[in-house]
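The complex appears here without one of its protein chains, the remainder shown in place.
Letters A and B mark the chains in the order given here, with residues in each chain numbered from 1 onward.
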Amino acid sequence: MYLSRRAKLLLASLTFGTLGFIYVPLLVVALNSFNPSRTFSWPPQSLSTVWWGRLTESNGVLPAIATSIKVGLGATAIALVLGTCIAFAVSRYSFYGKNTLSLLVIFPIALPGIITGIALNTTFHTFLDPLNKELALWTVVVGHATFCIVVVYNNVLARLRRMGQSLEEASQDLGANIFQTFRFVTFPLVRSALVAGGLLAFALSFDEIVVTTFTAGPGTETLPQWIFNNLFRPNQAPIVNVVATLLIVLFIFPVWLSQRFSQDGSAGGRL
Amino acid sequence: MRNNRVNTWLYRHKGARAALLLALPVLWLAVAYLGSLAVMLISSFWSVDSFTGNIVHSFAFSNFHTLISQRVYSTIAIRSIGVAIAVTVIDGLLAIPIALFISKVLKPRFRSVVIALVLVPLWASYLVKTYAWRSMFADGGVISWILKPFGLHGPGFGLPATTITLAYLWLPYMILPIYAGMDRLPNTLLEASSDLGASARRTFTSIILPIIYPAIIAGSIFTFSLSLGDYIVVKIVGGTTQLVANVIADNVGTAGNLPFAAAMALLPIGTILGYLFIVRRSGALENF
Partner (left out) sequence: MRTKKIVIASFAALGLAIASATAGVAASLPNVPMQKSLGKGEGTLNIIVWAGYAENGSNDKTVDWVNPFTKATGCKVNAKTAGTSDEMVSLMKTGGYDGVSASGDATLRLIYGGQVAPVNTALVPNYKTISSFLKGQQWNSVNGQMYGIPHGWGANVLAYNAAKVKKPTSWSAVFAANSPYKGQITAYDSPIYIADAAMYLMATQPKLKITNPYSLDKTQLAAAVTLLKVQKKNIGEYWSDYTKSVQSFESSNTLLGSSWQVIANTINGDKKVTVATTVPKEGATGWSDTWMISSKAQHPNCMYQWMNWITSPTVNAQVAEYFGEAPSQTLACSHTVDKSFCTTYHATDAAYAKKIWYWTTPTTNCLDGRGNICTDYAAWTQAWTSIKG
């Protein structure tokens, strides 16, 4: 026993207190999804499933979720490639500007989203306007990928540092070429780090609204934008509570699964 | 056999391998992203023609003059940095115990459950959660309902509400890095400390804190910068107050005054860059 009983009890109560802090507002969301008021004003006068019913009639939410998934998958895919590349370069090679690069990769997430958003918006318009093209879905993907890179990078870098190079060297000594070594040795070792990083990148993208606002074309509507628009549109604002409640319920299991999956004695994913 | 030739060549040329790995990321981050930032920042020296709404490309310091000469902007800047620091401190205080508990007290098979419980709120939309906090802080809302038996009032909408809501939203971004940093803290070290007679407090300040310090810094980068960049939460629970991101958003909005917004953006950029450089010197980013 390396922590006293008292210390454990203290930590346990603090943990439960914090989990309470995390879940009370989510309970409010869940309760509000049964609040018949058109603006879910608190406290609910009565309980009703009217908004759950309305969700099934509203087919605007499904395209929005589909858009968000497309954006999330696209951004995550790009982030996986670029983040892994940087992580390998930083951990395996020494090159000029390495420190700068490892700082640069943090920038897009460390700088406020509104700044990243405005900067990208200006650049997109500089290149698209002369072509008479508008912002579109791919511009959102580019914006999201930019700040998702760091998440993948952190996870892969941590894994590469811990596993060292001896296994790869052994593989090459035994005659495997670079591609075989990557495919049969390195990749299986970093796979769970990629899953953890990819999931977090997807989560970041899925709930992002500021960069999205500045990079989305007029016809593109992600789920957060759909929710935002619904809070402004008369008559059906409470549907957003239903959607959020559903998302929580839907994601508990995959998130837990991915946590179990990446539990290989290490942390369950790095931001 | 082409594959083999490529392989041999790559095997011999370490620099080429590094260059191949780096080409795309550097193009993306250093050229496209940094380039965009630079173009935006340079525009802070320009101005907007009020007739055409077009940007006038003539070098002037007028935007900076406005920012410095009008006291309201420094007031907003100080308030925003204060909120960001407060959010970071609150999140740090909440995250350390929970991360410690998960990694050092809980049995391994429960760890993934609690971590999942911490992560799941990330999937409930940020806007929906913020509106839930509106229900919490409203007159007759959850908080005043809880406090009523004690004869107390909730804080209502304003700066405290904004700080608490932001701390709530960014808490997972603090817990996760600290929890990840706990794997640098071997249990044997804690045992050794208690065997040598150190109190729980002593163990915490002399062993745990120094080891997880880089992880706290990593988390703080998220909470600090996310708070400094937010302008929606303050609109929803902030009552009458505003933060630096609101000024940026308002000016780049209908006003179309990108140059002024860019000048204002220098403040959060400068603050965060300064913070990054300080913590990097301390070696904390190595873990990031």
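As a working rule, contacts are C-beta pairs under 8 Å (C-beta built on N, C-alpha and C of every residue); 3 or more make two chains touch, one makes a residue touch a chain.
These figures come from a predicted structure and were not determined experimentally.
Colleague: Omitted chain: which shown chains does it touch?
Modeller: Result for the missing chain's touching partners among shown chains: A, B.
Colleague: In the complete assembly, which of B:Ile76, B:Ala95 or B:Val279 touches the absent chain?
Modeller: For the chain that is not drawn, the touching residue is B:Ile76.
Colleague: Please pick, from B:Ser125, B:Asn251 or B:Thr271, the residue that touches the omitted chain in the full complex.
Modeller: If we include the chain that is not displayed, B:Asn251 is the one touching it.
Colleague: Just checking the interface: what residues of chain A touch the absent partner chain?
Modeller: Touch with the absent chain occurs at residues 37-42, 45, 54, 57-60, 63, 121-122, 125, 132, 134, 209-210, 213-214, 218-219, 221, 228-229, 231-237.
Colleague: Touching residues of chain B against the unshown chain: what are they?
Modeller: 48, 50-51, 55, 66, 70, 72-73, 75-76, 131, 134-135, 138-141, 156-157, 231-232, 235-236, 238-242, 246-247, 249-258, 260
Methods note: only the chains that are shown with their structure count from here on.
Colleague: Could you please specify the touching residues of chain A with respect to chain B in the complex?
Modeller: 1-4, 6-8, 10-12, 14-15, 18-19, 21-26, 28-29, 32, 40-43, 81-82, 85-86, 88-89, 92-93, 95, 99, 101-116, 118-120, 122-123, 126, 145-146, 149, 154, 158, 172, 177-179, 200, 203, 206-207, 209-210, 223-224, 227-228, 231, 240-241, 243-245, 247-248, 250-252, 255-256, 259-260, 263, 265-271
Colleague: Would you pull the chain B residues touching chain A in the complex into a rising list?
Modeller: Contacts found on chain B: 3-4, 7, 10-11, 14-15, 17-18, 21-22, 24-26, 28-30, 32-37, 39-40, 43, 94-95, 97-98, 100-102, 104-105, 108, 111-129, 131-136, 138, 140-142, 145, 168, 171, 173, 176-177, 179-183, 187-188, 190-191, 193-194, 200, 218-219, 221-222, 225-226, 228-232, 245, 248-249, 252, 258, 261-262, 265, 268-269, 272, 276, 280, 285, 287-288.
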